Structures are given as structure tokens and as C-alpha cells.
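Only one protein chain is missing from this complex, and each of the others stays in its spot.
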Amino acid sequence: MVNKVDLNCDMGEGFGVYRFGFDEEAMPYVTSANLACGFHASDPMTMLRAIRLAKKHGVAVGAHPSFPDRVGFGRRLLGASPDEIRADVIYQIGALAALCRSQGVGLTHVKAHGALYNLATRDVEVATAIAEAVKSTDRNLTMICLAGSRMTEAARKAGLRCREEVFADRGYTRQGTLVPRNLPGAIVHDVGAVVSRVLLMVREGRVLSVDGEEVPVSAETICVHADTPGAVEMIRAIRQTLEREGLV
Amino acid sequence: MVNKVDLNCDMGEGFGVYRFGFDEEAMPYVTSANLACGFHASDPMTMLRAIRLAKKHGVAVGAHPSFPDRVGFGRRLLGASPDEIRADVIYQIGALAALCRSQGVGLTHVKAHGALYNLATRDVEVATAIAEAVKSTDRNLTMICLAGSRMTEAARKAGLRCREEVFADRGYTRQGTLVPRNLPGAIVHDVGAVVSRVLLMVREGRVLSVDGEEVPVSAETICVHADTPGAVEMIRAIRQTLEREGLV
Amino acid sequence: MVNKVDLNCDMGEGFGVYRFGFDEEAMPYVTSANLACGFHASDPMTMLRAIRLAKKHGVAVGAHPSFPDRVGFGRRLLGASPDEIRADVIYQIGALAALCRSQGVGLTHVKAHGALYNLATRDVEVATAIAEAVKSTDRNLTMICLAGSRMTEAARKAGLRCREEVFADRGYTRQGTLVPRNLPGAIVHDVGAVVSRVLLMVREGRVLSVDGEEVPVSAETICVHADTPGAVEMIRAIRQTLEREGLV
Partner (left out) sequence: MVNKVDLNCDMGEGFGVYRFGFDEEAMPYVTSANLACGFHASDPMTMLRAIRLAKKHGVAVGAHPSFPDRVGFGRRLLGASPDEIRADVIYQIGALAALCRSQGVGLTHVKAHGALYNLATRDVEVATAIAEAVKSTDRNLTMICLAGSRMTEAARKAGLRCREEVFADRGYTRQGTLVPRNLPGAIVHDVGAVVSRVLLMVREGRVLSVDGEEVPVSAETICVHADTPGAVEMIRAIRQTLEREGLV
């Protein structure tokens, strides 16, 4: 028997009149959509549109909570306390869950966004605040976590289902962490190379690091992007390959 | 057998470092607290504090959704469409409901705030959008509506439980509407007079209009205020009288 | 001697990571750019980018103040008082003027945005509040006003320079007002027709109404749009024609 892999993608990140990314083009190829909840992007009408699009394609809907920073798109670190983070995350999940309910859609998972995600991979207090927020809102939600990070620990400790995440197009260090974006090898641009890496990660639980070492990774879900036309091409290639191999 | 009456009060209307009103002083005397949801006032931490205070005093918690207008405290009319209003209200109820759940508190009711409330008393499309929002979030929620208004109609048409509201300290016209705030007789300041009016409304379903006519009103819940020390005194007097009379 | 005509365009209406419209493509063809000031769109970094782009093309920079409503892009009517509007407009002009100064660019004009513009064309109190705001910030600023509207009156009464505005691609009624967007004839789509109308308005001060009457208009500045690729084509055609005729 083969484990199926999940393809998750951040979506619904427009705001008011603004559109962002290629949700319509990418939605057919993903299996989970992480929808912005109004703190870094989106607003109630944009959330509704994204939920309806996901529903149309049978894609699982999750919450993508963030620090409150619209102008910085949630990409800037904010010195919020764990108590503030917990309350902010509950608020965001609850708001999205209610909009989902109004469309007859269930919420399945939560994945933190941007600077909050990055902080939670290394700060156990923050990771715990997020896990507690998820649990107190709905203990059946799955938490998407960077494979092998503090988030994974916190989610498991809270008794939550956790799905470990790898990145299709990011370089890895020998330690299994992501190569920082400002260093060479941070991004893999070639579609063929990305597809090969994904297959290796999903089938064998390994990835080749930037310095040529094989590193173990737990690839329960693959993070893909939909913010450029090229990114959509890449998602399609990954999806088609995984389907052909019976992995999705 | 005597019908019990509800005493509802807008609360949790601080924001960040700002406090607003006298929630701690007033909470012991009310039976329902309408909590701001972050659109005209409040934020996730302030919502949590308000929920905990209501829980401590056994007060029913409801959502108090608004137009998105923090600087205007939701008191300014906004040309939002019914679709936008529906989505905004669902978002706000969902956010508060999740924070309630995290404290083991159930959400019982919804009352629109400020300019949105006023608009919904006369605009059936807006009233319907709010009622649909409430229903799609949780069909067991009660909607607090201005007695005899479009809101009441819309709530009933949606199949929602509806609680008709009167105002303890506001003057009424012969038509049963509130005297506008800029006209004489809009506010009743004397505590004794307010208490007498409340008793008449609750026990006999009548109120004396500014021009001396007896007007029928349906007083299932009484709106009281907690934003001045004097207002708290008035709530206490109302509560004590209603208790003595076995009406609360 | 021929009066030169101004071509004004709303620009700098992105926000954070969001881009809006085709500023780069359109900037070479306009003579005045109305830049959003952070209330309906834009933020300090976006404002800086827009100022630099205008400077590069020698385009005059003006402020484009709005009601505070980012999620509604300033297109929704807000029940703000004239005092609030005056203060909001001063704030926005001052913020943009300072960013201009930091780039060695002078601010030349002000044009209200969206719902605020529309309100000011018919409400003299609001128009006066805007004119006073402009005057108190810098009495040398020109105010762009709908030709023949309350705004024009208010600007002149305040002693401000006023530039009367016509719309290149909008239908006019026999009364010289714009055909509402939901009615037939509201928008003129054909580039050739638009160019002919512009020439007639600029050279002869006349426009053909939807019902075939010639209506006088004062065309000191022409409002053009840059929010679709087709709109940019239209600006280019207008600009080239006006240049060939020595009108710009």
C-alpha cells in the first residue's frame, strides 16, 4: 500500500479590489488550500470567494493565520506575546470556519503564515500557542508543520494530528533546514529537477542537500506556490507526476 | 407565571491599551453581554477578557458585529452591500464564537452595533443579510432586534429566535420609534423615571411617548448602557427593581 | 494662442505586496498623477515608488485623498462629518507632500477619490470641507473638480485655483452630469469615439449627450484611467492626438 501525499498551497491572499496569485489556475492541481484570514491578507468577501473555489474543485480548506500586518503581508516578525498569538490565531480560525460553514464546507487544517510560521519553527512557546489555539477551536483540525521542527513537536504534544511539510522548490541544508533565501541554492527553478526531488522526498523520505548529502525528510505534505504563472506550471507538473505514480 | 426579562448591554468595547466603559462594575447586573468583535472596537485579547468576565458572572455572551470602522466606532453609516454585510457579520460571529469555545463558553445571541443596527431597523435587505449571517453560522442563536422593526421581521422570516428590544432610558415617539438623539426628550436621565418606565414596558407592554400617548411595545430584552458611572447606577437600580418584582 | 489641456490619472493605488493598474505603462502619457495617500489604497513605500515614477516622467504629482476604507477601496459612502473629512484630507495631503519633498518633488494639486469625490460633487458642505483642507495645507494647490459641480463652487469660494474636469470615456446627460454606471451609454468603449469626444470637449467646450444633444462643458483637465491594458491604449491615443493638435 502506498501513502498518498498532500499538495498544499497558500491561497485567497487578495484583499478588497486586489487580486494576488493564480488561485483559479492552480486550484485544480492542489489537494489542500491554506486560506488567508484577514490579518496579513484577505477580507470576508475574498475568503468567501476562495472557499467557493476550493469547494468547486473538491480541495480541502484550511486556515492560514498570521501576525496582524496587512501592509507587510505578514512577512515581518512582530514582537507579539504567546498570549496575543494564541488569541489572534483562534480569532482567525473561527472567522474562516464560520464562513466555511455558511458554504457547507468543513475546515480541515491550519498552517501558520509567513513570519509567524518561521518563528514557530524555532520558538517552542510560539509553536505551543498556535497548537493550543488550533486545539481549543477544534481538536480534529490537522496542523501543517515544517518537517522536523518545533512546530511538529508542539502539535504532537498538544495531541493534534500533524502533517509534516516539505518544500518542492527549496534547497535544503545538510541539517534538513531550508537554505535561507539570500544564499545560493535557496530556490530550485528547473521544473524537472523539482519533480525529481518531490518524488525522492515522497517515495523515499530523502532529499539531496545543497552540498550533495542525502538528508532524511518526512514528506506528508508538499508546499507549492501559486503566485506566478511559472509556479502554476510547476504545480501541474508535480501533480501529474504524482498521479502517474499513484502517489496522490 | 411571569415572563422573565433580559437585560442586555454592549461590552468588551475597549481596544488594545484602551479601556471603554465600566464592564466590571456593570457585569453583575446584566443577563446578556453583547461583545464587540474587532470591527468597531475590541481585538482578540480584549474579547477574551470580556468573555472571561461574563463567564465569571454567569452572563450570556452574544456577538455585537459592526461595520468595519474602528476610528468611527461603527457609528457612521457605510455604503456596504448586503453581500459584504453578510460576510462581515459571519466573520465576526465566527471569530467571537471560537474565542468563546476556547473558554468553555457558548455563544447565545447576536445584536448588530451602531450604524449597522440602525440601518437594519429600516432596511429589510440589510436586516435579511444579518439574519442570514446569523442563521448560517448557528441557527440556534437568538437575534436581538429593535421591537417592531424590519430586523424583527427579517429574523422571524429566517426562522431565527428573535428577542425584541426596548431601551430603558430613551424617549419613544407615538409611532413606537426612538426619539432622535438631537431632539428634546430623547434621553430620560432620572433613575426613578427610567425604573418606572421599565416596569411599565415589561409588565404591561406599554411605554409613555414624549407627547404623552401610551404606545404598545414588546419588551423581551431591555438595552442598558455601561459607558458612564451614572449608567452603572441606573443598571443596578433597574436590576434590583426587576429582581424585587420577580421579573428577572 | 491655444489653451493646453491637462491629462490626469489616478495612480499609486497598490498596497503592500499588491500592484494595481498599469502605472508604468500609462505614466509617459499623462500630465498629472493623482496619488493615493494610504486611506483607500497605498502606503508610504508605495507612495514613494509612485512619486519617483512621476518624477522620472516629469508628471505633476497631486494628492488623491479618500474616506478611510481600504477594504472598500474608498468606493463606499461613509457618514463622516465635514470636520472629520477636513481633518482626514489635511492628514493625507500632508503625508504625501512630505514624501514628495523627500524626493525633491513639489505637490501641485488635489483630487478627491471615489465616494468622497462623488459626495463632494453634490454636497456643498463636504466640498467646502475639502476645499478648506486644501487651502489650509497649501493655498497654492490646485483642486481638480467635476466641471460645473458643487466642488467647483466650493474651490472658487475658498479662493483656490480650480481645474474643471471632464471624463474621456464617460457618457454625459443633457444636464451635463455623468450617466450613472448602471445605465446604457455610461461608458464609451471605442477608442476613436473617445478621441473625437475629447477633441470636441477640449477645442470647443462641448460634448454630445447620450440623447444626442450638444452640452457645454469646461474641459481644463481630462480624467483618464490606467487600470486595464485597454485603458492604457486609450490614454496613448488621446495623448498622441492632443499632441498632434498642439493641445497638450
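The letters A, B and C name the chains in turn, as written, and every chain counts its residues from 1.
Rule of thumb we're sticking to: contacts are C-beta pairs under 8 Å (C-beta built on N, C-alpha and C of every residue); 3 or more make two chains touch, one makes a residue touch a chain.
Quick caveat: nothing in here was measured; it's all calculated off a predicted structure.
Chemist: Identify the visible chains that the left-out chain touches across the whole complex.
Modeler: A, B, C
Chemist: Using the definition of touch stated at the top, determine which of C:V5, C:V30, C:L78 or C:L96 touches the missing chain.
Modeler: C:L96
Chemist: Considering the complete complex, identify which of C:P44, C:G106 or C:G230 is in touch with the unshown chain.
Modeler: Missing-chain contact among the listed residues: C:P44.
Chemist: Touching the hidden chain in the complete assembly: which of C:S136, C:T177, C:S196 or C:S209 does that?
Modeler: C:S136
Chemist: Looking beyond the chains shown, say which of A:R76, A:R122, A:R139 or A:R174 touches the absent one.
Modeler: Answering carefully, the residue with contact to the hidden chain is A:R76.
Chemist: For review purposes, identify every residue of chain A that touches the missing chain, sorted by number.
Modeler: Counting over the whole complex, chain A touches the hidden chain at residues 68-69, 71-72, 76-80, 84, 115.
Chemist: For chain C, enumerate the residues touching the unshown chain of the complex.
Modeler: Chain C touches the missing chain through residues 38, 44-45, 47-48, 83-84, 87-88, 90-99, 101-102, 133, 136-137.
Chemist: If the hidden chain were put back, which residues of chain B would touch it?
Modeler: 14-18, 20, 43, 70-73
FYI, only the chains that are shown with their structure count from here on.
Chemist: For the identical-sequence pair chain A and chain C, what's the CA-based rotation angle in degrees, nearest 5?
Modeler: Rotating chain A by 180 degrees superposes it on chain C.
Chemist: Centre to centre, by mean C-alpha position, how many angstrom separate chain A and chain C?
Modeler: Roughly 42 Å separates the two chain centres.
Chemist: Can you give the whole-Å distance between the Cα centres of chain B and chain C?
Modeler: Inter-chain centre distance comes to 43 Å.
Chemist: Among the residues of chain C, which ones contact at least 2 other chains?
Modeler: In chain C, 71-72 touch at least two other chains.
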